[in-house]
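Missing here is one protein chain; the remaining ones are kept as they sit in the complex.
Take a look at chain A:
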Amino acid sequence: MSFPWAKHYEPKQPLMRWMDEKLPLPRLVYNAVGAGYPVPRNLNYFWNFGVLAGVALVCQIVTGIVLAMHYGANALVAFGSVEHIMRDVNGGWFLRYAHANGASMFLAVVYIHIGRGLYYGSYKAPREMVWLLGVVIFLLMMATAFMGYVLPWGQMSFWGAQVITGFFSAIPLVGEPIRILLLGGYAPDNAALNRFFSLHYLLPFVIAGVIILHIWALHIPGSNNPTGVDVKGEQDTVPFHPYYTAKDGVGVAVFFLIFAALIFFSPNLLGHPDNYIEANPLSTPAHIVPEWYFLPFYAILKSFTADFILTGKLWGVLAMFGSILLLFFLPWLDSSPVRSANYRPTYRWFLVVLLVDVLILGYIGGAEASARNVIIGQIATAYYFAHFLIILPLVSRTERPRPLPNSITEAVLAKHGGTSPAQTALAH
């Protein structure tokens, strides 16, 4: 796609012209993330997080490939090989801490990216396919992160694998055979570790492939923007390069600053101490908890404590998978034509409640299962489903949105109060 006013790639150097004739790769890049991609001029810093997710994926692939050169995917040596990386491999501690914390950075960035999409209605027509592919990427990331966490073969690795593959045994009749098929045995062992390593190496490249589709689908309608109003003309856009490469540069620099602070000053902050104890099938940890990025889903799983037709466990598993799968239907659950929650006075507050709700679920997921915590978790889980499946469809029908600006440019000029640059200069 492109808007008619998009700049065209015109190679001047003979070598680049020759290249363009044989393989127009520079042209592709120019049109994808160069001056050939017109982008709304009013994007805020929340629009950095797509690029940041890409940066995080590259960091994970680079550190991961080098780690795989030193890691031993065998239950007998896996834990020791990680310590070998930490102690004997040159810069090994940096690689491992960068990879472990890189997973957290990746998920954190993607959560903000998803939140941005929810708030500004980026999932709505004509960008449904972008959203659907995004949910696919998120699911692949969760699978990759889970399998990666098993590889160090510590206590939480082992028992996490035990618990998560145990979900499948909640399915009636076929559940247990499926679990055994996934693990390659009755409990996590060498067979499971090997296949998890193989898939953990494969899936990031699948993610990279789906990201290409995600960006391709995005480039057909072009980027959304904080007003949610469509691009009307050339004055509404600026070329991606240099405007958004410069803005993304700031985001990337801040991303690496936070990332470095984590790696160098508190590399084990987000991990669990039990994973520095080698896996032991005969000793169950007091509290089995997943990594922080899975805690809200873990809280949802734990909230279904009563049997009703189905067992509580099966309800929990259905709800946990359902809590993500429902995102696939979001573009059709929300019938409001207004994209940006800035212009949706009612829905906006429900979104704020949802954010607090997910944070509460995260806390409950990691906390001990006291009666108080279970009650809070059950209420929070109920809100999560009610928000997407009941409140959102109803609110989007009844709500009266605030008037939208006629164009992006009008919104931008209104924000600047119509003052000319000269007056602004005088005021300083």
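Of note:
The rule is short, and it goes like this: a contact is a pair of C-beta atoms (placed from the backbone, for glycine too) under 8 Å apart; a residue touches a chain by one contact, two chains touch by 3 or more; residues count from 1.
Simple rule for what comes next: contacts and distances are computed from a predicted model.
One chain of the complex is hidden; its UniProt record names it "Cytochrome c1", one of "TctA family transporter", "Cu+-exporting ATPase", "Quaternary amine transport ATP-binding protein" or "Cytochrome c1".
The residue touching the chain not shown here, chosen from A:201, A:256, A:321 or A:363, is A:256.
Contact with the chain that does not appear here is found for just one residue of A:58, A:212, A:353 or A:375, A:375.
Across A:129, A:270 or A:333, the single residue that touches the chain missing here is A:333.
Touch with the chain that is not drawn comes from one residue among A:172, A:242 or A:345, which is A:242.
One chain of the complex is left out; on chain A, the residues touching it are 41-43, 80, 83, 86-87, 93-94, 97, 238, 242-243, 246-247, 249-250, 252-254, 256-257, 260-261, 263-265, 267-268, 273-274, 276-277, 286, 303-306, 308, 312, 315, 319, 322, 326, 329, 332-333, 335, 370-372, 374-375, 378-379, 381-382, 385-386, 388-390, 393, 412-413, 416, 421.
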